[in-house]
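One structure, pasted below without further comment.
All protein chains but one are shown at their positions in the complex.
All chains are identified by letter, namely A, B, C, D and E, in their written order; residue positions are counted from 1 within each chain.
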Amino acid sequence: MDDDRSRKGAEILAKLHAWGTPRVLEPLEKVAPDMKDMVRDFAFGEIYARPGLDLKSRQLVTVAALAAMGNTSTEFRAHVHGAMNVGWTREELVEALMQIAVYAGFPAAIHALLAAGEVFEEREKTEGGKV
Amino acid sequence: MDDDRSRKGAEILAKLHAWGTPRVLEPLEKVAPDMKDMVRDFAFGEIYARPGLDLKSRQLVTVAALAAMGNTSTEFRAHVHGAMNVGWTREELVEALMQIAVYAGFPAAIHALLAAGEVFEEREKTEGGKV
Amino acid sequence: MDDDRSRKGAEILAKLHAWGTPRVLEPLEKVAPDMKDMVRDFAFGEIYARPGLDLKSRQLVTVAALAAMGNTSTEFRAHVHGAMNVGWTREELVEALMQIAVYAGFPAAIHALLAAGEVFEEREKTEGGKV
Amino acid sequence: MDDDRSRKGAEILAKLHAWGTPRVLEPLEKVAPDMKDMVRDFAFGEIYARPGLDLKSRQLVTVAALAAMGNTSTEFRAHVHGAMNVGWTREELVEALMQIAVYAGFPAAIHALLAAGEVFEEREKTEGGKV
Amino acid sequence: MDDDRSRKGAEILAKLHAWGTPRVLEPLEKVAPDMKDMVRDFAFGEIYARPGLDLKSRQLVTVAALAAMGNTSTEFRAHVHGAMNVGWTREELVEALMQIAVYAGFPAAIHALLAAGEVFEEREKTEGGKV
Partner (left out) sequence: MDDDRSRKGAEILAKLHAWGTPRVLEPLEKVAPDMKDMVRDFAFGEIYARPGLDLKSRQLVTVAALAAMGNTSTEFRAHVHGAMNVGWTREELVEALMQIAVYAGFPAAIHALLAAGEVFEEREKTEGGKV
């Protein structure tokens, strides 16, 4: 059973190219290796893997939630990458983050937009303009 | 111009049946009437009215942002109503709110689910089971 | 020395008619009586009592800080009372709370305004319209 | 395997008499029954059940975390009950919550103390003074 | 009408030398140029420009709100600059930020004080000791 959710979590992470990237989980492995597995097994294998809401919508929920909480760290950027990998466009994400200003204030929205902007630049450079 | 954004804001509020309901804005009118107009003109007429992200996706952003911030007040419930009015199903919203547990913790997700549950019940009663 | 800061704290509380009211501190006395004294001695006797910023400005800092943090509880209302007792008008406080929307989002500002509105009503009734 | 973590989670909940109480989870069952199971299986069966930190210390972590986040809802009260059921005294919990004032401000500490005070009263009445 | 609020917003920004500085808004222009205009038009042209509360008091509200929310980023520093540009002294701002410890905890106050300290140093160097 646990193998099953690990497998499902890994599959979703492969689609998102998000949390699975070394930037977020590599240093975690050293201090709390079980936590790294738990992210894959619980967050992605048990929650994200549930039917009832498609992966693209789930990714919008995550980006909105993190932005509203003021989280602009590495995992926010990884999730912006993930959102684009599952079909959200740069313009749509900019709109979603501007809307955060209404609910969490302008500073939260601005910080999220600047972090997303760095992701857009990175993708332009490394993926031949696929933004 | 201001008339234009007021009109656009009122149109979107009419689609959402959300912030426009007396429950949220009536008491505001007494203490800060300009603020009531500002919600309609800025939040809905200037942000929500922007092209680039469809209304249904915008409503998911709002519900996710409020839930992540621990907001389960009247306006959260009004936005759950709005989300259903623009096409999200009960099952999809439950999934979106369960996912909040990953990013904002179980208590935030649970409180949001309980508040959404009250909206679902209310709609079952008042709208002939349209949930 | 401790008597000195207790005395100063009590003096400031008397000016504010704020935290010193039974609504906030009476129930605290039962569960944590030392905490009640600490509010008077530290918060008011040691911080508020410092020279370098006048009491009226200090009260605006407190109202803005609580509103930005989403605090609309009994002590927020007590501090709105306090703000009016040291000279801020109803109009000025409404403006200050509307401005919170820019930094902490519209819901925080709206909740603070509604709570302040209840204080204004209460004062109209009990103080012969002195708002 | 899942049966195993469900069993472990249920065992811990039985020791805490906390989240397992109807007050927190009954209404959740109606709106999101899987979420109710997830709390038992993941939060208690997978996290709390881990060796490496004893149950009594874990309960102090939970009470401190919730208080610092301004959570004084039903589950905070359930966890105060739980903390006393696994050996923390009323005096120790009051001290822990007073300390929260240093890190999260006086209002968070005061609200947590008042909620804990209600738990203490409830236990005095229903458990013959066992506080 | 929009031209009017843009003009008012630009006027206030010129007085504050705050958000208008390149450090905050330049990178925003690249990722979300409309957001940059919205800050000027809405935050400054529509909210800050309202009569009923003077600019100096408004700036104290902003500094207190940001500090209470744990925001010590570039825009907090820009607003500390702005506060001094409209008449608040170094001593008054230190007092206001120390007071934040009571409501948002010592860490929030300390972080805000350290960020303000960097502004004070910067001003000493670049403006011939005008602090």
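By definition in this document, contacts are C-beta pairs under 8 Å (C-beta built on N, C-alpha and C of every residue); 3 or more make two chains touch, one makes a residue touch a chain.
It should be emphasised that the depicted structure is a prediction, and the values quoted were computed from it without experimental measurement.
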item: Which displayed chains the unshown chain touches; value: A, B, C, D, E
item: Hidden partner interface residues of chain C, rising order; value: 1-2, 34, 38, 42, 46, 50
item: Touch list for chain B against the chain that is not drawn; value: 101-108
item: Chain not shown, touching residues in chain A; value: 24, 27-28, 30-32, 34-35, 38-39, 43, 66, 69, 71, 73, 75
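In this section, only the chains that are shown with their structure count from here on.
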item: Chain whose average C-alpha position is farthest from chain C's own; value: A
item: Chain of greatest Cα-centre distance to chain E; value: D
item: Distance between chain centroids, defined by C-alpha means - chain A, chain B (Å); value: 23
item: For chain C, residues that touch 2 or more chains besides their own; value: 43, 66, 69, 71, 94, 98, 101-107
item: Contact graph of the chains (line, ring, star, complete, other); value: complete
